[in-house]
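Input: one structure, supplied below.
Of the protein chains in this complex, all but one are displayed in their positions.
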Amino acid sequence: MTTTSSTPATTPREELDAYRRRVRAWVADNLRKLEPGERWEPLGDDDDRASRARQLQRRLYDGGFAGICYPTEYGGQGLPIEYQRVFDAESEGYELPALFSVPTLSICGPTILEFGTEEQKQRYIPAFIRGDELWVQFMSEPTGGSDMAGALTRATRDGDVFLLNGSKVWSTYAYRSDFALCLARTNWDVPKHRGLTMFIVPVHHPGITVNQIKMVDGTEEFCEEFFDDAVIPADNVLGEVDDGWTVATRLLFHERAAVGGASPYTCGRMPRGADAGRTELIDLAKASGRAADPRVRGRVGQAEATDIVQRQLVDRVRTGLETGHFPGPAGSLVRLYAGTAQVERVTIALELAGDDALVWEGDDGGHQGIRYVQRQAACLGGGSTEMARNIISERILGMPREYAADRDVPFRDVRRNTMPSRKGSG
Amino acid sequence: MTTTSSTPATTPREELDAYRRRVRAWVADNLRKLEPGERWEPLGDDDDRASRARQLQRRLYDGGFAGICYPTEYGGQGLPIEYQRVFDAESEGYELPALFSVPTLSICGPTILEFGTEEQKQRYIPAFIRGDELWVQFMSEPTGGSDMAGALTRATRDGDVFLLNGSKVWSTYAYRSDFALCLARTNWDVPKHRGLTMFIVPVHHPGITVNQIKMVDGTEEFCEEFFDDAVIPADNVLGEVDDGWTVATRLLFHERAAVGGASPYTCGRMPRGADAGRTELIDLAKASGRAADPRVRGRVGQAEATDIVQRQLVDRVRTGLETGHFPGPAGSLVRLYAGTAQVERVTIALELAGDDALVWEGDDGGHQGIRYVQRQAACLGGGSTEMARNIISERILGMPREYAADRDVPFRDVRRNTMPSRKGSG
Amino acid sequence: MDLTLNGDQSFFQETTRRFLESEAPLTRVRELADDPNGFDRAWWRRGAELGWTALVVPEDHGGGTLSGRPCADLAIVAEEFGRLVSPGPLIPTNVVAATVARSGTPEQRAEVLPAILAGEAVAAWCVKGPDRGWLAGDLGVEARRDGDGGFVVAGTATMVEAAGSADWFLVSARSADGPVQVLLRGDTPGIRVTRLGGLDLVRRFGKVHFDDVAAPGAAVVGGGPGDGAADDVGRQLRLGAALEVAQMAGVADRVLELTVEYAFDRYSFGRPLASYQALKHRFADMKLWLEASHATVEGATRAVDDDVDVERLVSAAKVYVGDHVPELVQDCVQIHGGIGVTWEHDIHLYLRRVTLGRGLYGTPDEHRERLAVAAGL
Partner (left out) sequence: MDLTLNGDQSFFQETTRRFLESEAPLTRVRELADDPNGFDRAWWRRGAELGWTALVVPEDHGGGTLSGRPCADLAIVAEEFGRLVSPGPLIPTNVVAATVARSGTPEQRAEVLPAILAGEAVAAWCVKGPDRGWLAGDLGVEARRDGDGGFVVAGTATMVEAAGSADWFLVSARSADGPVQVLLRGDTPGIRVTRLGGLDLVRRFGKVHFDDVAAPGAAVVGGGPGDGAADDVGRQLRLGAALEVAQMAGVADRVLELTVEYAFDRYSFGRPLASYQALKHRFADMKLWLEASHATVEGATRAVDDDVDVERLVSAAKVYVGDHVPELVQDCVQIHGGIGVTWEHDIHLYLRRVTLGRGLYGTPDEHRERLAVAAGL
């Protein structure tokens, strides 16, 4: 395989310290140091961002630092998690390919690794480790809200292919991605969890339309997809037909692990908005001319504390998951904290910005006001905070599950949202 | 009837303005003006408080201002609500008998008026209007929480009497009261709402033990009662046997009206703790030596706003109930606001008091700390804020009722709290 | 909503609502987002015909109230504006009209009021200096005496609503003898307007620069510097704040209404959202915030009309509504889920409006401070 032609996995296994030295040297020579508060793949024209990610992933691959915990036979380095963590620590503050780290390498990848046939694994895993192909999730639906298993998108068997019809939403960068894991209903006569199938779907494909969704803050990273008799070969089924929920459950587990910072497959420590947020808040406080006001100072101190505790909680949850002190769903603690912390941060920023958040000279301004209008996105994307609270109470504290009216009912008989919900309310 | 021997109801009906002038004159001559922040029946030895209330009620009666909206044939003045409101306005800031206003006159009284037999009405109503007899509610039970209809106290028919067994809790001043309305189960073979009966129970009676409950702040106004084969004549049934929930529902309605300020039977405008709280907060802020700190000033301003809006909400809900814009349950809005406002007030006071809330010289001190430890009482007494939120969402917004596992089930088959819950948790 | 509207008021509310629904639906509001002025003059004239600019003007100047309470009457319009995030210079024009009617010279009244009443003239109020608070009283513009009762006005005022389309500017300025107000034509030489971008889709603001503008004695409102002018400025602030919170309450009313409907219609796991207790309790809190907001708006508008305890009651309303209504709308966004943060969904129009309203005429922090002062701290 061509993939093995790059830097071979170090055998016999290199000592962690030696590895650390090698990483440090390579990072310094091959990656770009970020400006304070700068994010990975700095937002610009989207084209740049996606292709930038591909370049960076390729660079990691050539350096022998791509897919560190992936098996060597699929182009990975076959090393244990400690090595990835060493890389993460040493590369902190440098630019890395966010779009590959999540969801490609840490969510879609591990799911394929678990459920893929040998052919599927050989075909897809090396390609994304190399940075050739970017993946995305087709899970949420316009009518579905938090109820992933209530998918209405249907895949109808027709000989050795399936015909895909319906729509998905909230896929990130789908219009720049190559493949998607798509959950669709293949059986309507059984309860909802037992009639689903997971498909590997080429994003740019006849019968698939991808639209970007304009958000309140003007960004258009999220997409919605419409499927109109899109032809998907039966070979593209991941796992078993009608057993898609098993696959989806693991995919969601990997998502929580990635978000919770406990996945061995994420690459690098995401530069945290909080850092940016932090310097930003202090600049705002100074700009406001009220830096001496104890209320202003108190709000900055509050944001500081919230930010510090967030890092500490992430570390604790990661440790707890690794040591087995915490069950898998503990990732939801991090998710809930992240949502509420961001709400606090944005609200404080609005307060500190004063008039500048409401009116501004020139075309560019009001950032804090616009962030405030977009605020709740932090409590919705990647599983709502409501779902996180359900998971924490039911699966960490063991409290009774919410009554679900669709349990054990053939899905076709379940009361569900008929009208598309993507409508204005005015 | 002796009751008619006091000032006769003014007939033909006196003009409101003339009435106002008469009230104003009488109040000035017969009632005591309160100190700023002073409550009715200033807390002292409990004995004083209860007998003080009896004296005051008697004084109102002799002046012809007791039971203004009660029918004349039962010792009232038979006037419409406007007259009571005039009295309330004119008597604001003077001492009035709180213990009679609520629950005797505004909760127990109207319930007797609605469901009592002629004999019962003649026997009991004039006596409390005169200030001779104080009433209390025996509704809550140690194992019951918010679920009044889940009463376990049982009344067993034995010829022309009932034998009462079980216990009640959270009755205010029971040890100083004369009669109680007591909800007990008379039928265990029907769903919970259909097996209850309301009894008129003499508080100081063989087989009834009344204990005061010491609260976290040291007060002992609340009581618990234990019934041990207490003999209650069948004549003391209020309403129909097994139809007690109908009576209880109206009693709870009258309670909400009284709390919501919409009852025609309450007497006077309760001097609001908020007033006391307000001056108190300002004193605390000054005493703290931090009166110039914008954070301290902001907290005082916050408490001010919360207090002002509370009065405005009470007025709005009263108007809404009177004009029919709001349904009866709207009283729950006032109840919810009162709870959350008190939580805010007490928390701000703790903040302003600083060390003085935590340590103090001498025997008497730490009031703000102790109030803080008692804080949640404001969200529990008189129906918890959780119940208020249920009522608002279900009976004002019309949202689906919570699933109740005891609906339509014979009560003896309902899963309930067996162990007495009045136990320490350590 | 005020629970004690009289017949005229209810009818007025009805006609205003119907007019806005048909002549300025949200689709129209979205179109106006690209209009430099954010509203259409002809449309504004029709609103004026309904009485939007007449309520704070006494009858002998061609205006008139419905209930004898001009602020309460006008709050009805403001609330309807909130329900449909309507365009138009409602608040500044009325704030200026009220002062001209109360304190203007006969000439000023004759010249300005008829045009405002007819919806022909738009007026804006210049009060807030850059980097200054609303309530601190440190005005951004300075007025220097300039012979025979006139002044030279210099400085900059910001957050001036409708500055870009104003035919008249009421300028609150500081002078050696205390605050003074002058009324100037929009085209007065030396006045420069910088149009500002803003969070709200259609309410427009500007910075107004005064480069030594000559304001003759005839332009002075309320008889020159001193207590009279200071009192007028205070009344303007309170009227503006009262109308702003009324508008915010209207937003809360409409958004909660929409979200409750949504919770009934929307199914999750085979159950309507409205059946989930965690959401029901949040709806209960929001219902409380809404009713308490209505209560305090009513208290504030009546206080403005009666001029009794008005500073405290307006500040309490600005604190309560400013703290709760934006959070109410945010939680409604949350309940809507992802679509709630898309451009296509209308709820962000409402969130923008209340985020703006929270800051105008004094933030909750500024009004808390004012309440602390009033409390004797």
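We just call them A, B and C in the order they show up, numbering each chain from 1.
In the analysis below, a contact is a pair of C-beta atoms (placed from the backbone, for glycine too) under 8 Å apart; a residue touches a chain by one contact, two chains touch by 3 or more.
Only a predicted model underlies this, so the values are computations on that prediction, with no experimental measurement involved.
> If I consider the whole complex, including the chain that's not displayed, which of B:Ile81, B:Leu163, B:Ala291 or B:Ile370 touches that chain?
Hidden-chain contact among the options goes to B:Ile370.
> Looking at the whole complex, which of C:Tyr276, C:Trp289, C:Tyr320 or C:Tyr350 touches the chain that is not displayed?
Answer from the full complex: C:Tyr276 touches the omitted chain.
> Among A:Arg85, A:Arg123 or A:Arg316, exactly one should touch the missing chain; which is it?
Of all options in A:Arg85, A:Arg123 or A:Arg316, contact with the hidden chain holds for A:Arg316.
> Spell out the interface residues on chain B facing the chain that's missing from view.
Considering the whole complex, chain B reaches the absent chain at 140, 142, 145-147, 150, 169-170, 213-216, 218, 222, 289, 295, 343, 350-351, 354-355, 357-363, 365-366, 369-370, 372-377, 379-381, 384-386, 389, 402-407, 409, 414-417, 419, 421-426.
> So that we can see where the missing chain sits, which residues of chain C does it touch?
Residue positions of chain C that touch the missing chain: 276-278, 280-281.
> Could you please point out the chain A residues that touch the chain left off the display?
Considering the whole complex, chain A reaches the absent chain at 278, 282, 285-286, 291, 294, 297-298, 300-302, 304-306, 308-309, 312-313, 315-317, 319-320, 323, 325, 333, 336-337, 386, 388-390, 392-394, 396-397, 399-400, 402.
Quick note on the criterion: only the chains that are shown with their structure count from here on.
> What is the chain whose Cα centre is as far as it gets from that of chain A?
Most remote chain from chain A, centroid-wise, comes out as B.
> Can you check how far apart chain A and chain B are, centre to centre, with Cα atoms defining each centre and the answer in Å?
54
> Quick one: report the Å distance separating chain A from chain C, using the average Cα coordinate of each chain.
Taking the mean C-alpha position of each chain, the two centres sit 42 Å apart.
> Enumerate the residues of chain B that touch no fewer than two other chains.
294, 298
> Give me the residues of chain C that touch two or more other chains.
365
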